[in-house]
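See below for the structure under consideration.
As you look at this complex, bear in mind that one protein chain is not there, while each of the others sits in place.
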Amino acid sequence: MSETKSVGYWGSVWQKLKKDKLAMAALIIVLVLFGVAIFQNFLAGNKPIILKYQNEYYFPVLFRYNKFFGTDFKQLDINSTKGDFAIFPPVRFSPTENDLLSVLIPPSKEHLFGTDDRGRDVLSRMIHGARISLSIGFVAVGIAAIIGILLGGIAGYYGGSVDFIVSRLFEVMMTFPVFFLILTILAFRDPSIYNIMIVIGATSWTGIARLIRAQFLQLRQFDYVDAAVALGGNDWRVMMKHMLPNSLAPVLVDISFGISGAILVESGLSFLGFGVPPPEPSWGDILSQSQRYVDFAWWLVLFPGAAIFVTVTSFNLLGEGFRNAIDPKFLGSE
Amino acid sequence: MSVKELIKIEKLKKYFPIKSGIISRVSNYVKAVDGIDLSIPEGQTIGLVGESGCGKTTLGKTILKLLEPTSGEIIFENNNITHLSASKMRPFRREMQIVFQDPYGSLNPRMKVESIVSEGLVIHNILSGKDRKDFIRELMRTVGLREDALSRYPHEFSGGQRQRIAIARALALKPKFIVCDEPISALDVSVQAQIINLFIELQEKFKLTYLFISHDLRVVRHISDKVAVMYLGKIVEISPSKELYKNPLHPYTQILISCVPIADPSRKRVKTVLKGDVPSPINPPFGCSFHPRCPIAVEKCKTVEPELRDVGSDHLVSCHLV
Partner (left out) sequence: MDNVLEIKDLRISFASDGKRVEVVGGISINVPKGKIIGVVGESGCGKTVTALSVMRLIPEPPGKIDSGEIIFDGADLLHYSDRDMRSIRGNRISMIFQEPISSLNPVFTVGNQIEEALSTHLNLSKQERKERVLELLTLVGIPAPQRRMHNYPHEMSGGMSQRVMIAMALACNPEVLIADEPTTALDVTIQAGILELINDLRVKMGMAVLLITHDLGIIAEVADEVYVMYAGKVVEHGYTADIFREPHHPYTVGLLNSVPGLQENKEMLNAIPGVVSSPDNFPDGCRFQDRCPLVIDKCRTDEPLLEQVGNAHTAACWRRAEVKKIEN
């Protein structure tokens, strides 16, 4: 028994991951993206973060005030009462703020990333697009993971005829060209952000399902599974408490790649015009717009393109780093 | 003084189907356990010896209903548990536990020792809070482990320590019966001795009944009250431990005992080398399943299957020539 601090499995995986410089860089980028997505209104918007007006404090980013309904805060006269001030987000434009006088302006001091064909600030749209892209990535993959784990788990745990039937289901699902399936389904439904998430999730679970099935089939042979049955555990307990925790590691690799995949799919959909409907700013949407102005509005191509590229690459690197970190610890035992 | 019979096994069979062909038809069976009658008295250790493929591990798991019996009856304290559903079986599971051979595969590597040992208590809702914690701590002391082991993970322990954890897990439910499936085979010799001592001590302390499965005759002889010898899914001889080693009657038992290496160079023995290969349990030979390798087989052995007969002093043998 070692005298060092006891780290569990995930603790030792984290220690290994920390040594991978590339994966750590990717992790930092992902965390920054998260930060941007969570704090989007603190970073870009036309509402002040803190407002002192007529000697009263207001926080328009966090709360809605009836008093200020429909007010354009930028026009608010804060010089009338002494001591009044307003602290705006660094980017003072909302993603949906049209300014037809400032259409298609290249990056400038006023608009760091330029504007699009409706005068909307591109940087603001980029910042708000982060939340959309990440949400789609996580929710879609979350749905895929739940379906995949349930179906794969049942097939692997029960084996026999149950496995036979469920495996055929996997195979049917895998034969569909997923992207076109998504397009078809979206053609029949309203293209809302939720529908997109659900559709991507419901069509990309087969990879995870096969992984879980394979892991469960292998884990069934381990004695600790028999021990749990001998103690009186029921099927659910054995699957959830014993087999699933020992199967998750490779699945997390798949999830990481899945997130980047989902983001790419959404960008593709938006690019084709089937994505998130306006005025919600998605990166793929901005990119799609750029088609019309590509010969001079380089900022409409570069920024969303770079953002998608960096995000997807980061999740991929993270997934790769994760795969290396869990490698020798693959199965249930060492 | 008659001892209460804890477990009675009647004509127990466990066959594994072999599927072949495109439509997975069952073409044959692996007859792992092929008609076993066994009576396990309370508080005693029944040793089960045999070589690879004889079905001893399958028998152990089937008695515990970790495998569904193909036919036959398992009676635990006068309750027939053979066909009980999982939920009806649950209360009985508290009374019968198992310790496995592989100390590296029998503990969930993702669970802390505390969770592993108290899982039984959690499942059956026994004790809670401080009472449970105190009980678990006492249990760890009983099996010879330090209390701080509870917050660690299995991979931080040696093979012998892991077996102690597995034993603690089995004991947590205060069972009456424990199947010990080759519990020391994977351990170093000096550690084996420690664990053997632990088993003996625990049996005395908690009045446990053991089915001790092993291929090591030296250990089985030491720890068992009665020893059963298995060959190809059947018991060929069963008798009190001392008697078996002093007076083995079945030819297989005799050969088996003669082959065990003894740590005493002054005792040069004549070994009978067993000829031929172990036959497969898929198509066991007709008549006495040992006849192709038996040095004294006669015509009758090839056609008629012998039965276990009592030859006196609680010694049963299944051989035509005894």
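Think of it as A and B in the order they're written, each chain with its own count starting at 1.
Just so it is clear, contacts are C-beta pairs under 8 Å (C-beta built on N, C-alpha and C of every residue); 3 or more make two chains touch, one makes a residue touch a chain.
Values in this document were obtained by computation on a predicted structure and should not be read as measured data.
The absent chain, not drawn in this view, touches the displayed chains B throughout the complex. Touching the missing chain, out of B:Thr82, B:Gln192, B:Ser239 or B:Ser289, is residue B:Gln192. Contact with the undisplayed chain is limited, among B:Pro103, B:Gly160, B:Pro183 or B:Pro284, to B:Gly160.
In the full complex, chain B touches the omitted chain through residues 45, 51-52, 158, 160-161, 188-194, 196-197, 200-201, 215-219, 221-225, 241-242, 255-256, 258-266, 271, 273-274, 277-278.
As a convention for this text, only the chains that are shown with their structure count from here on.
Chain A and chain B have centres, each the mean of its CA atoms, that are 53 Å apart. Listed in rising order, the residues of chain B touching chain A in the complex are 61, 64, 66, 86-87, 90, 93-94, 96-98, 100-102, 104-110, 112, 119-120, 123-124, 146, 149, 151-153, 155-158, 161, 166, 169, 173. Of all the residues in chain A, the ones that touch chain B in their complex are 1-2, 6-9, 222-224, 226-235, 237, 242, 245-246, 332-334.
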